[in-house]
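A single protein chain has been removed from this complex, and every other one stays in its place.
Letters A, B and C name the chains as they come in the text, with residue numbers starting at 1 for each one.
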Amino acid sequence: MARASIEILDEGAGQIFSKITPNEFREHMREKVRNAWRDKRMDIKTAIKQFVHDGDYLTMGGVSFVRLSMAAVHEIIRQKKRNLNLAAGTRTYDFNLLLDAGCVKNIDCGYITGMEVFGIPYITRKRVEMMITSGEVGISEYDNASMAWRHKAAAMGIPFLPIRNMMGADAFKHSAAKKIRCPFTGEQLVLVPAIYADVCIIHVHRCDIYGNSQIEGALNEDLGKSKSAKKLIITTEKIIDTEEIRLSPDRTLIPCFYVDAVVKIPYGAHPNNMPGMYYVDIDHMNEYMAASRDPSGKAFEEYYEKYIFGVDNFDEYLETIGGKKRLEHLEDLEHLRVRE
Amino acid sequence: MARASIEILDEGAGQIFSKITPNEFREHMREKVRNAWRDKRMDIKTAIKQFVHDGDYLTMGGVSFVRLSMAAVHEIIRQKKRNLNLAAGTRTYDFNLLLDAGCVKNIDCGYITGMEVFGIPYITRKRVEMMITSGEVGISEYDNASMAWRHKAAAMGIPFLPIRNMMGADAFKHSAAKKIRCPFTGEQLVLVPAIYADVCIIHVHRCDIYGNSQIEGALNEDLGKSKSAKKLIITTEKIIDTEEIRLSPDRTLIPCFYVDAVVKIPYGAHPNNMPGMYYVDIDHMNEYMAASRDPSGKAFEEYYEKYIFGVDNFDEYLETIGGKKRLEHLEDLEHLRVRE
Amino acid sequence: MEKKDYNIFELMAVVAAREIEDGAFIYIGTGIPMLATSLAQNMHAPNIVPVFEAGGIAPQMPTLPLSVGCSRTTYRAIRTCDMPEIFEMAQLGVAHYAFLGGAQIDKYGNLNATVKGKYNAPEVRWPGSGGANAFGSLCWRTMIIMNHEKRRFVEKVDFITTPGYIDGPGARERAGLPPGTGPYRVFTDKALLDFEDKTKKMRLIGLLPGVTVEDVVESTGFELLIKDDLINVPPPTEEELRILREKVDPYRIVLSRGDQ
Partner (left out) sequence: MEKKDYNIFELMAVVAAREIEDGAFIYIGTGIPMLATSLAQNMHAPNIVPVFEAGGIAPQMPTLPLSVGCSRTTYRAIRTCDMPEIFEMAQLGVAHYAFLGGAQIDKYGNLNATVKGKYNAPEVRWPGSGGANAFGSLCWRTMIIMNHEKRRFVEKVDFITTPGYIDGPGARERAGLPPGTGPYRVFTDKALLDFEDKTKKMRLIGLLPGVTVEDVVESTGFELLIKDDLINVPPPTEEELRILREKVDPYRIVLSRGDQ
């Protein structure tokens, strides 16, 4: 037999923040799957308390201003979880809140702090710059594609995926990727390591009590993330009967055996968009961005006090942002019944 | 920078039957995609003539007795295509017909000749054994998973996928796979090469004139195959309006820009099952299996003469197998309105 | 209950069903595995997850399927997906059991479904692995169902389609397969067998009703380990037979194939 080898042409110096191996994950899933048909309903306080721990590697569903599990983020902040490792392919508002609250230790970075068209919150950016300089936060650099593929690799049960970008980019040097020559084609390839997470939180349109979940609109990295976390918390707009799930099995994107908790939270993505249900609360986003521009940090503190620390749960939060009337307006916006 | 390497622990001696590289495929797709919105309707004779050539690497959709594109198979046989290279993860009746007709040169084998519960057609098995012994057919050995992953690798635009089976199996020796030690985990892994095909044929439930396709039931390897062939022929039970496609975009499994031909052929999977439409024609399968048991080969010849060579097109074939009445019975069976 | 009250398919389905615990994730093929799984689900294991190779997850089968991809395998399922996703579940460690068959098996549980005789000049060429290699390599426990015949239970299989314990303890791990996996039970028309923990060799642990140790030994082409406290497998109970016949396969689509 041949004793050839594959040359490793280059290696990044970035850290791997999740230490979970495929074999360790296999052992975990072996036991977890036995609970496929357990009624998993609980409240968000219990879910976060039970499944999110200091030092965990955390992945979150949704993308940019869409389908972020805000109730879970608020609760993580109120429960003062610390030293979280975060996967950050296109994180925006949810990530920023965790960062501002001091929950974050390390970041696998695809896109952080940015609020797309709204800009970058000044205070958050300054905080990140200071944390990088002081070494308080660790960052490994990737991009949205390589991050998406890292989650996908884990969901496939393999330790890495070969990809064709990241070459010639400086992010490579600050990543844990390796560049090789393909043993089949002779072309250069980058290998990115899989991310097995401790816990993942995804907000969905509807699911049953076991966690069989349906999602509308763009799926971002959620298929990969849902399968690659030891614990999966589903927050949902609505709980439906399993009989309804069985009517269109092609629409179940997350089967129940991956799920650990089902938490019903209507409007749980506010102020973000829930496709087909409610639109981005642009006024609220502007209020947040404005608060972030006060260099003293006072306005920002007030924002957090008002919307997170000053309330006990997401229902109270929803009252604070304008309650039923405001939410109905966001529904009208989503369905194009009124103009933005 | 480190100049480490990844040890290749073992390599199979099997051939790679598709020579298409990722870069060659990229160049091809660059031009093909420009035709996304062309009206691609044509008849099956034209589609097979235009897109299937002697020596091509061919992939086919569906699985076991489900959603096989039989009209296309009949036409390939009537047009006497030769020296085809076939991907054979769980092929049954469609593959057997091509083999019996002398169309096949090389096989990437996951599962061949078997008809599951119906057994193995005697004549076909004998022919394969002779062809192997004489070297008339080339076989590389895989399994349904590694074959499915080879198609998936191609669809992802990468030259291989790492997998965790095939180790300790004799198929490995007769494959083109390589065993390595993972540079991230230290575990052993098998790398299987991607399959980029010349042409792929998939039978679907419905599509529009551009080829945006919907499929019900199990998807087998069709997502991967549809994206990894230079030419893609869609045969369809029904052509629907693009407006209908846009009503449920989550149900479009093959977007139009991968598609080269749209051929409308109602009952085009007979005698196989079309989920939600018509069931397996068990009587026909039994007739086929019975014919295959005549060691003289005469009964088998008669079978082929009656159903393929003796008819000009699939409509005529459908008359031969019992026409409307028979097909309605298969619909009743599928919908459990009558018993098998 | 008299022996004549059930056929061999009914018996084997019952024996296999008893080994399935509640909450298990199981890949099932057509035939006896389907009977066994469905019986277990209706008896003591309501919370299992039955999965089919081509993409059907936890369907409510209206009648028994003819193949691993036909519409019965996705009928009122909780999800339909593609084949890579199904196999990735096994790779991810989600899958507890797979039921496999084969044309040959050896004392280490290696299965041959590819070729009898020489690879390049086959005496018989069988279909090949299908899903078996991946399921047997990646699932936690492999359940094997075979007819107990000397020509099938051989000293060494001609071709390892699906590795069992290969050539003994630690061989799977040395070959690189995920640790902790391997053949778990063999169900035949004569016996119930497992693999002795130290040697990883096949071991007789139970006799089906009316079968003797000598019958089994004579039908086995290699030296079989025999457990000291051999079980006399109890025949199907009335309840097991009732559920098999009334709920699982009322039209006897599969059961009838066990009538002799």
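The rule is short, and it goes like this: a residue touches a chain if its C-beta (ideal position, glycine included) is under 8 Å from a C-beta of that chain, and two chains touch if they have at least 3 such contacts.
Source: prediction; values computed, not measured.
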Inset, instruction - May I ask you to name the displayed chains that the omitted chain touches in the full complex? - result: A, B
Inset, instruction - Have a look at B:A13, B:V33, B:A290 or B:V338 and name the one touching the chain we're not showing. - result: B:V33
Legend entry - Contact partner of the left-out chain, one of A:G217, A:P266 or A:G297: A:G217
Inset, instruction - Based on the whole complex, identify which of A:S18, A:S69 or A:T90 touches the chain you can't see. - result: A:T90
Legend entry - Sole residue of A:V63, A:L84 or A:I245 that reaches the chain not shown, by the stated touch rule: A:V63
Legend entry - Of A:A4, A:I120 or A:I209, the one touching the omitted chain in the full complex: A:I120
Legend entry - Where the unshown chain meets chain A, residue by residue: 9, 62-66, 89-90, 92, 109-114, 116-117, 120, 125, 128-129, 132-133, 141-146, 148-149, 152, 163-171, 174, 179, 187-190, 216-224, 273, 275-276, 279-280, 282, 334, 336, 339-340
Inset, instruction - Extract the touching residues of chain B with respect to the undisplayed chain. - result: 22-23, 25-30, 33-38, 155-158, 212, 227, 242, 245-247, 249-250, 252-253, 255-257
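Assume only the chains that are shown with their structure count from here on.
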Inset, instruction - Give me the chains shared as neighbours by chain A and chain C. - result: B
Inset, instruction - Name the chain whose C-alpha centroid is most distant from the C-alpha centroid of chain B. - result: A
Inset, instruction - Specify the chain with the shortest distance from its C-alpha centroid to the centroid of every protein C-alpha atom present. - result: B
Inset, instruction - Could you grab the centroid distance between chain A and chain C? Build each centroid from C-alpha atoms only and quote it in angstrom. - result: 40
Legend entry - Distance between chain centroids, defined by C-alpha means - chain A, chain B (Å): 37
Legend entry - Centre-to-centre distance between chain C and chain B (centres being mean Cα positions), rounded to whole Å: 28
Legend entry - Multi-partner residues of chain A (at least 2 other chains): 22-23, 157-158, 250
Legend entry - Touching two or more other chains - residues of chain C: 74, 80, 84, 90-91, 138, 178
